[in-house]
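Only one protein chain is missing; all other protein chains are in place.
A, B and C label the chains in the order they appear, each numbered from 1.
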Amino acid sequence: MQVNETFKPTVVAFCCNWCSYAGADLAGTNRLQYPADVKIIRIPCSCRLNPLFILRAFQRGADGVILCGCHPGDCHYTTGNYYARRRMTLLFSMLDYLGIERERTRVEWVSAAEGAKFAETMNDFVETVTRLGENRRLEDLRCKSE
Amino acid sequence: MQKIGVFVCWCGSNIAATVDVQAVSDALAREPGVVFSTNYQYMCSQAGQDMIQEKIRELGLTGVVVCSCSPRMHEATFRKACEKAGLNPYMVEIANIREQCSWIHKDKLSGTEKAVLLGKAAVAKVHLNTPLTAGESPVTKRALVIGGGIAGIQTALDIAEAGFPVDIVEKKPTIGGKMTQIDKTFPTLDCAACILTPKMVDAAQNENINILSYSEVEAVKGFVGNFTVTIRRKARFVDETKCTGCGLCTEKCPQKKVPNEFNLGLDTRRAIYIPFAQAVPKAAAIDPNYCTMLKTGKCGVCSKVCTVGAIDYQQKDELLEREYGAIVAATGFEPISMDKFDEFAYSQSPDVVTSLEFERLMNAAGPTGGTLLRPSDGTHPHTLVFVQCVGSRCDGGEKGKPYCSKICCMYTAKHAMLTREKYPDTEVYVFYIDVRTPGKNFDEFYRRAVEEYGVHYVKGMVGKVVPENGKLKVQASDLLGGQQLHIDADMVVLAAAVEPDKSARPLATMLTASMDTNDFFTEAHPKLRPVESPTAGVFLSGACQGPKDIPETVAQAGAAAAKVIGLLSKDRLTCNPCVARSDELMCNGCSACEKVCPYGAITYIDKEFRGPNRTTLLRRVAQVNPAVCQGCGACTVACPSGAMDLQGFSNAQIMAEVDAICK
Amino acid sequence: MNHMTEIVTRISGVNPRKCMKCGKCTAACPAYDEMDYHPHQFVDMVETGRLEELMNSRGIYMCLSCFACLERCPRSVEPAKLIEAVRLAVVRQQGRNHLKPEQIPALLDPDLPQQAITSAFRKYRK
Partner (left out) sequence: MTYSYFPGCTLKTKGRDLDIWGRAAMEALGVELRELPQWQCCGAVYPQAKDEIAVRLSAVRALASAGELGTDLVTLCSACHHVIKRVNRDMRTDETIRSRANTYLQLETPYAGETKVLHYLEVLRDQVGFDQLQKRVVKPLTGRKIGAYYGCLLLRPSGEMEFDDPENPSILEDFLRAIGAEPVVYAMRNECCGGYTTLENKPYAVKQAGRVLENAASCGAEELITACPLCLYNLQVNGGGKLPVRYFTELLAEALGVKEGAV
């Protein structure tokens, strides 16, 4: 497969405040490198992630979206990540139906102690998304100007 | 339109080395609504904070964006600074350009580009921020300490001393914990019982302390300042208030074959027992697994001999529900099981013991009355081999623990020294990987064991122990001597790794407190908040947070008590204002949000609304209790009508961030 | 990294840097007395690149492949795999077979299971 060397994907990472955002901070503290294409948005819990946010990201040209939360059983709010997991399963199958490759979305559990896992996950995800190339843009037909 | 000020921090060279801070502040200056943008060496310094405050006053800023380190580090600092200058603290947003940018990207060009984007997202968010005011909640002025070892006792005593009532919940029939089983303490060699038991008595006599022994925490509800805890008081079949602790029943009980857990099974006790002479409360308990009366209904000896009528075979478990303002976890540790380490023949020979068992064998109140005898044949051992790091410092797998258990080097030196002191005719070998003795007078202690007491310290490990003809043939490496040693030993003592008590994990789940992969409680900050759990109102004391010796445990116990006292001395607590809010006009009363709320913060009320033609109609709408809501946002996604939103992380705010990043 | 160290770590899939020098491998080794270098030294010599000495040592043929070192290593360093890799690095070189077919008849014993010969061939020659 041909890989466009200059293609820089836009990757949005939603991180829960308690585990994954702290995990991302830890990756930074340990100077673990991952591509600058990843931009993190802090949310209080993975269950705060409204599927609409992901659709919006794909509408606006994101090439990949990843949700990181606490490990099952370790949610700061006890059960939030379970809700997130169920919601994302449904959303991902819908995205698949819409023609967005399954690999462009991902859910990972990253604890506050897993700086290395965070960096590895991001490296792997960006590599996957880069390999897939530019995403087709989700468009809301009602909003189309012509 | 907001008037936004942007402040880009260099963090010395931490940010400035890989991010062109000037370019960032220049780029952000061109964002809509930004009226001021600058960069400075240390935004968090007094001078930096002064600059922000000055600009708020001078330009009448309505929003502030600080591009700096993680909000987990200094969000509170900047919010406080802005509040002092008259800006609502929730009008501040942090763009994390250190941990999530400058520290992970080496290329300055892409680092700068990303920093600009993160700054833009923060600016976009601030545009939609609204001033928030924190609510308040009352504080129940009573603390719960879970675990009655030295950590729990010290924490409780310190809290009680400050005048607040404390309950200690202890799962065993007596408080005291592991320290009661220890013979002498390093590096001073004073007797553990002599320093611990007076503290146990103090706890029992302190009118602010209520000891709930033989009890376990069953459920925890609520939040900081307002916990409701269900405690199971297990049936001890003895009325604690009547029992005088005379011990007659424990002499007359015909069931003599019960392994004595206090002596780690090295001897036996009766089915009705007082764990040890100085137990607190000094009251007997019946072991239902062994009591003939409870199992078959035939016996009743203890009831007949008890002069105060304290025996009650009908006693049932009892559930208590109590309110607390703060909870301290002090669940302590256990030595790991030696099941997976049978290369040391622990299961094959009674003369291979763990260090805690060795404590009992050396203790005057132990099974041998303080004379060191081999458990197999009761003879005096001449050659003893101590093995350190059994199960500590192992990499992964279920076999051992990845961490250093911290206390083993010192207690092994203590055991070796005491053995040589009491029995000069013995040869004592200690096999070590490293001797770790950082602590006051610790290394001196270890050196004394070598130099004055002639303990043979050998750098190396034991690879196999073979029991043969009454001896333990120890095969070991002597790395400095370059040889494989074969020692015919009489006893082998294993310094087993320590692990958190098994009750810690379910407790952490109840408390929603976080744990590391080894089941130690995680502290809120590894350096700056070492005795607090990240969950507000939950504090950590002793070895449940990590391996610790007694002085460290007591120090941490006191520190945890100080934090609890600080909390309980407040009458009201400021709540997190970033909580869910329901738009009553949009709410259709479907209950979807109520079902996903883990805190029960959402209730429904029937509210009057103005209908058409001057009618009024009652509609069922959701209401969030801001003191109970913790702000997870589960309800906001569940809400089908879009009525529920989270303040500080609203749908619009997050969408604005998404838009700023993807374009 | 030294070229031979690289070959040996690749063949074995072992990371000698995980070793914490506790010496449990050497303590567990039943063939200690037969060896000139010992398990913990094997690991150290691979890590520090002293492969030449190791490849010329008699000890590498004395390893029983009993996996006691591997089983009991607290850091999953697996010295047995390193030793096998060093042995292979030797016998894969032309003319460095440790066992030659013409040696066999003299070693035979009527009761010897052929498993012993097969395994010796597998281990000591290419």
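The rule is short, and it goes like this: a residue touches a chain if its C-beta (ideal position, glycine included) is under 8 Å from a C-beta of that chain, and two chains touch if they have at least 3 such contacts.
The model shown is predicted, which means the values in this text are computed figures rather than measured ones.
Engineer: Considering the complete complex, which visible chains touch the unshown chain?
Structural biologist: For the complete complex, the undisplayed chain touches B, C.
Engineer: Among the options B:E207, B:D339, B:D425 or B:E608, which residue touches the chain absent from this view?
Structural biologist: Among B:E207, B:D339, B:D425 or B:E608, only B:D339 touches the chain that is not shown.
Engineer: Tell me which stretches of subunit B touch the chain missing from the display.
Structural biologist: Those residues of subunit B that touch the unshown chain are 339-343, 345, 347-348, 397, 464-469.
Engineer: Touching residues of subunit C against the unshown chain: what are they?
Structural biologist: Contact residues on subunit C toward the absent chain are 10-13, 30-31, 33-34, 61-62, 64-68, 70-71, 78, 80-81, 84-85, 88, 99, 107, 109, 111-120, 122-124.
In this text, only the chains that are shown with their structure count from here on.
Engineer: May I ask you to sort the chain touch graph into line, ring, star, complete or other?
Structural biologist: Graph shape, chains as nodes and touching pairs as edges: a line.
Engineer: Rounded to a whole Å, what is the gap between the Cα centroids of subunit A and subunit C?
Structural biologist: Measuring from centre to centre gives 47 Å for this pair.
Engineer: CA centre of subunit A versus CA centre of subunit B: separation in Å?
Structural biologist: Those two chain centres are 31 Å apart.
Engineer: Residues of subunit A that contact two or more other chains, please.
Structural biologist: none
Engineer: Which of the residues in subunit B end up touching subunit A in this complex?
Structural biologist: Residue positions touching the partner: 70-72, 96, 98-101, 103-107, 110-111, 113-114, 117-118, 121, 509, 512, 514-517, 522, 534-535, 578, 596, 598-599, 630-634, 636-638, 646, 649, 651, 654-655, 657-659, 661-663.
Engineer: For subunit C, which residues are in contact with subunit B within the complex?
Structural biologist: Touch list, subunit C to subunit B: 18, 20-29, 32-33, 38, 40, 68, 72, 74-76.
Engineer: Which of the residues in subunit B come into contact with subunit C in the complex?
Structural biologist: Result: residues 343, 389, 393-397, 399-400, 433, 459-464, 475-477, 479, 484 of subunit B touch subunit C.
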